[in-house]
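Of the protein chains in this complex, all but one are displayed in their positions.
Chain lettering (A and B) follows the sequence in which the chains are written, and residue indices restart at 1 in each chain.
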Amino acid sequence: MTNLFLPLLIFGPLLAGCLVVLVPQRVRFLKEALVLAVTAADLVLCLRLFPEEMTLFYPWGAYGIDFSLRLYRFSAFILAAAGGFAFLIALYSCVFMFAKEKGRLFFALFLFSLSLVNGAVLSDNLIVLLFFWEGLLLTVFGLIAIGGKTAFKTAVKALVIVGVADLCMMIGIALVGHLSGTFAISKIQLSLGGLGSLAFVLMMIGAISKAGSMPFHTWIPDASIDAPLPFMAFLPAALEKLLGIYLLARICLDLFKLVPESGLSMALMIIGSVTILLAVMMALIQKNYKRLLSYHAISQVGYMILGIGTAVPIGIVGGLFHMINHAMYKSCLFLTSGAVERQSGTTDLERLGGLAGKMPVTFLCFFIAAAAISGVPPFNGFFSKELIYDGALERGLVFYLAAILGSFLTAASFLKLGHAAYLGPKSEATQKAKEAPVIMLIPMIVIAAGCVYFGLQRSFPIGQLVQPAIENHLEGQDFSSLLPNKKLVAVTAIMLLMALVNHILGAKMKGSGLKAVDYIHDAPVLSGLYEKAERRCFDPYEWGRVFMKGFSYLLWRLDRGIDWVYNAGLPGCARALSNTLSRWHSGSYVTYLGWSLGGLLVLVIFLLSTRSF
Amino acid sequence: MLSLMILIPLACLLLISFLPLKGKRVAFAVVMALAFFQIYAVFSPSIMANRHLPGLASVFNFTLAVDSLSRIMLLCIGIVIFIALLAAGPFVKEEDKRFYFSGLMILELMGLNGVVMVRDIFSMYVFWEVAAAASFVLIALEKKRDPLEGAFKYLIFSSVATVFVLSAIAIILLISGSTSFTDIRVALLVTPHSNLIILAVGVFLAGLFMKAGVMPFHGYLPDAYASAPAPVSILLAGVVTKTLGVYTAMRIVIDIFGFSTALKSILLCIGLISAIFGALAAMGQKDLKRLLAYSSISQVGYIFLGFGCGTPLGIAAAIFHIFNHTVFKSLLFVNAAAVEDRLGTLDMGRMSGLASRMPITGTTSVLASLSLSGVPPLAGFWSKLFIILALWQSGLYGVAVTAVLTSLLTLAYMLLLQRRVFFGTPEKNMAGVVEAGFNLTLPAVILAILIAGVGLFFPYVVHTVIFPVVSF
Partner (left out) sequence: MGTQALNMDIVILFLMALAALWTVMTRSLLRSAIGLALTSAMLTILMFRLHAPLAAVFELSVCSGLISVVFIATISVTQPMSQEKVLQHMRDRLERFWYLPILLVLIGIVLSFVSFKFNLSVPLPEIEKDPRVVLWNQRPLDLLGQIIMLLTGVFGIIILFREAKQK
């Protein structure tokens, strides 16, 4: 195996994407076949390369900017996961996007995204990384924008939010380069403190915003409504999480050495906890399948950030394990929502219901994924969460409580979702729904099976995937066969039971699963806050927009003022002067002669006074 | 052979005067041929070489000389006479009037050629007077009241200028005892700092300024320009004031007085006042030709600004601007003539959207306006740029900045003109208007090509024509 396979991972999908664009719209199956072939090849190649370690180095430009790629256990793990998701979601999209108007563009951007993600994961130079990173921003923009009428606004929102964060990262990268004197990631080893901390924070902003953490999350719920669904399952649910958390882990573990005592570790944990709680609170009250999922996509990032932020081995392993788990169950959940949308025509929970009988396989997949995300044993989410709980408890009770409360609310919201969508009476929309096509079911089933497998055989993902990636930071510990802390398991079990009881009681009281947790929505203080949140009062993007509006109004006034000076002020002066001059030009000989003689007089007196001849 | 530049026109004049009626018909053609001859002569080394006439003709060996500056002026004169003659078609219709017009054109040509070529202060004065007299008869060529008034004003101011110049010449003659440039220069160097000389210089300059029509000596000029028949306006704005005022001032200052600090500041001051106030006054005009007249004052101000630097670059820029001004101002007056011919009025308030009715006139006028406003890459841009560069190089930053700002004013009033006259949709009273005849569009096109050509090939033009001027 030569290391030329590495650029192939990047340029293969890129070229294929270009080819897809060239395929005429009328040719039906060609582009689907192309996408499937490329993603399958990508997956196979990634799996073949998995055990390898290789680097590729081309001197590119001056200033330490070189095209250098590096494949090692961590990046191979991410690559393989990305390849897997890409293939499965491509398969799913072949049905979902079939004969849709923007299908061709979708597939092209899909492949571009895969190429960029591969590039970002492989790159061993910060500048090269940044190039792929920013490129992904553009494909995200494009993928949202092809969604529909309102999608463009959302796309702009995503572009601005992630763009601002990426700008921070760019500055951070420049700072890192300045501090360490090199952009080669594998050579950088910086200490925190002073400028180093600033650089860490800036790069961290870039990483967690890509992962979709608060406060850079607000475009995700909007995009879940506007963008094509496979996009949600592909990027925000899976690949962007992988990429963002991958970079965060690299920053925390390789570029800088985050230690548990540092303030930055605390800051990360606070960000994680706040993200968990606020996002899940928002998820709880959503009345739309996809929107609810999207808030969970944000909430779960909190667990990962919390896990990595603990800076203790068990937390880090938990965070990374949660990353892959989340990518699995969340993309599975999105895929189920896509299936529901396709079969019933809506994802509005008030118009859904009783789908379990109509779409049993989908329901089964949903059930597994929801149980996994809620942390129900023995699915994968349970184990990763337990590891994180362990790490959080080691750092402080508050973080543990936040995490466990998040877990409770997650369970509650998924009970509500499952109840409203799949159980209960059939609605008008679900009356004629049928099971989704097999090709759409396959990815769901595969991923759901993965959830079960990772849960039952957790020593494989932890031992073979996660721990090798960070083997330098494990301090010799091995968590692959560690049994969860019994006390914590008990607390978790109680929490889950409480969530179940709470749901049953709530549903009985309100008479429907959808309204089971409305009492939280209607709580005295919370209802006002919720209302404001729904009106996007807490959206930094909206604040920015208001600020920019004010600012642009100010600029507009200023501009008008300057304009007035040019349009009215100066011409007015000129006209007044000109009129005065016209009045003086009366046509009188004497006046004109007087001017001439006056001019002569001044001339002669001036010449005499200077005596220059 | 330089004498030919005066003798051939004189012979032609006598020829058409003394031939019976038949000759009068060909008068136009004769003048046209003279204009062509002039343009040819400028580029002909054998005529421009100062050789003596052989044989009997040696009676007519005069002391004439040309340098690059003179040659550019001769070229301008040739071009403008040709253009004015072409444009005269619709305005001078009666046959005998055509004859007189042609005769006066020849006289004007001789006068201007004389002024450009002589190197003697009194001879210069004589030819000066010839050109001036021919001019005011030309202005009064029309039967109406306004042209007569304009001619009268021109006459009065011209004679005042004459008195100034003549008295200055008298004083200079008193001191130097000779009237040739070189003698006077030597004499002035020998006897510096005399109040009498200073007086002579001041009065001489005032006279030249009056002829050039710079502020505040300009009073007569708008009336004269505006009231003259269209072809005469072209002639006056194109070469007469430039030769009698600007060229003469340059010649006198370069050859006789030399650049002293005081003289430079006078030139700059006069230039600045003219440039600014000329432009401001132009903004308020309602009559097309009056606007162009004030614009002429403003542009002469620019020429003096360049010249007032006293540096080779400044002088070259001034000469370049003279040439450019000749071209684009002639073009604008040709356009005005076309408009006047079709509408019978020059009141801009009664015009609208003429560009759609008179496409050639409209297009060429836009080109000329842009060149006048100094928009690259047209000819006017380069000369203005050189003027401003020269000012900057001389350390006159304030003046340079003011010159730039004034060129904005220029752009403003030219756009005002374009908007009122050519742009927009034509109103009802413009319904019957069609493009002017061949003899007004042809000169317009020729001049427009000159503007664009000089602008595009300016490096060649500058290096072969303009800069040799200052290699003295």
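Throughout what follows, a residue touches a chain if its C-beta (ideal position, glycine included) is under 8 Å from a C-beta of that chain, and two chains touch if they have at least 3 such contacts.
Predicted model only: the values in this text are computed from it and were never measured.
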Who touches the missing chain here, B:L34, B:L75, B:L155 or B:A436? B:L155
Consider the whole complex, including the chain that is not shown, and state which of B:V137, B:V240 or B:A390 touches that chain. B:V137
Residue of B:A27, B:V66, B:I81 or B:L104 in touch with the missing chain, whole complex considered: B:L104
Considering the complete complex, identify which of B:Q38, B:S70, B:S176 or B:T441 is in touch with the unshown chain. B:S176
May I ask you to list the residues on chain B that touch the chain which is not drawn? 6, 10, 13, 59-60, 62-64, 100, 103-104, 107, 110-111, 114, 118, 120, 122-123, 126-127, 129-130, 133-134, 136-137, 140-141, 143, 145, 148-149, 151-152, 155, 159, 173-179, 187, 190-191, 194-196, 199
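Everything that follows uses one rule, which is that only the chains that are shown with their structure count from here on.
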Indicate the whole-number Å distance between the mean C-alpha point of chain A and the mean C-alpha point of chain B. 73
Which stretch or stretches of chain A touch chain B in the complex? 571, 574-575, 577-579, 581-582, 585, 587, 589, 591-593, 595-596, 598-600, 603-604, 606-608, 610-613
In the complex, go through chain B and note every residue touching chain A. 153, 156-157, 160, 164, 188, 192-195, 197-199, 201-203, 205-206, 209-210, 216-217, 219-220, 222-223, 257, 260-263, 266, 277, 280-285, 409, 412
